[in-house]
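What you see is part of a larger complex, with each chain still in position.
First chain written, first letter: the chains are A and B, and each begins at residue 1.
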């Protein structure tokens, strides 16, 4: 069955086919590893095949990036901004099919898939402005007729490891700023790749790394993986910027506007099927309004449409992997066995 | 009768006597004009005599300041900060007698007189920190291997004209920043002088100026005078920073905490006997709570102690001049004749 039969007509628009190359190295799509299948989490059917890079491909990519870095850091910052602007324009032209691809692979509903691509576009626009503001400083000295000059130098290569749930936005936050600052970017992502024609100073590897060998990182281990990556990077006094999930609570006091609270809880807990770091995971409700809040929550939960994230009206799509589903079920069982949590807000 | 008999024992501490010289020119107290008497607004008795400068003294002061400016702007900013720090220390050592003098001459209550001197001290501390932050910028250029340098240069002389109601704080806001930025300061004030040993790069003139001759500015004309000063300065593309009184209102809605509102209105309207730019001059009260607010206001007004600002417990001191008293009385008459304003909040 062809990709069009499966509703994948938009594949052509963004240069995808039923077989794809999973890494972009030294200005070329290139991968010599084994083939893997990207699954649609809402029906577990294959979307397409991706050929993964080998360790050798990865080394070649890093070496090429290293060479490109020497040139890129000499390009004047406003000229770097101009190239980032063009990346933004290219993404803007393909906003919808790219958003669709994010929804298809990750399982989030279409408006959120498109919203994620919009975030990377917004970051491009923002970074263009920054490219004329990377100012150093001239600092007055105590010594007569002396002053101190401080300027910002590029770091070289910035590596971006993105997670399954925001494959697109997280790249944008980091890569756009890194690029105008004069750094090359190596993007290591954990799922299927959506980029179509990246520029030469952006290397793309579809698997995660540590310093010794390529490994696949299970989705549940973000925190541990972050700690591990930081350890390796810090050993050479490098720097990390870590985003490692969250554990947010909402507190509802007795003088709260309950309707507003219930709507906020619903959005915070249910959005992206709870697969975002800002998801509400815990709820503290004052006992005097506990029953009222609970009743209203049950009511609004009933109205949430669950299903195919690309279908109109769907509010909750699938969890991303089978293991996530198992984890979720186990969590529910554990909570039920600690019954007081559900029954008494005061326990 | 000696100054000590009049409770002026603190005069000695700050270098004042019954006869004083009103201007500090080229590092010396010096004035050749006529003698004027500084009056205590709470009893209209003489505090002390001040000899005013002549136009010639003024010109000499400006010329000396001009010469000093050439040296001062070459002193490294952190060293300028060190001198401003020493000014702050000198003021700190005389905080109470200086605060007393402000109260005595201006008529504000003692805690506010002392508070004003504290403001100039705080400004000194703040400006010391700034003296290491007057940073220029190194801006990336579009041209390869080029950058743009931007640094801040002193203006030369900054003139500060202070008003009767904040003789001390307004000098501090402007002079401290001007000095660390490398400018000399000419201070033109409209009442009796409190400074004791100013440094050589601070020239002091007790009267206001326009470009042609020295004139006395009536207190009521702040707005017109500001416009006039601005006009003269702008003609040579110079810059002004104008603070020209205010006309503030408080709006009390029907869901207000009336007790809190009444206390705020009292403080805003009565503090410094209404002689500050942030004074509340108008009150808009919702008709449903109008009577309640009015009753409570009348009550709290009754408890305000009016009298000698140096006496403990006094909350309201005198208006500063006879003409201010006349203006105030006329204002009350006019309001009474427009009776609806007092009787109906809705008119």
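Convention: a residue touches a chain if its C-beta (ideal position, glycine included) is under 8 Å from a C-beta of that chain, and two chains touch if they have at least 3 such contacts.
Computed from a predicted structure; not experimentally measured.
Undergrad: Fill in the total copies of the single sequence across the complete complex, 2 being in place.
TA: Result for the total copy count in the complex: 4.
Convention: only the chains that are shown with their structure count from here on.
Undergrad: Quick check on the complex: what are the chain B residues that touch chain A?
TA: My answer: residues 74-79, 131-132, 134-144, 146-147, 149-151.
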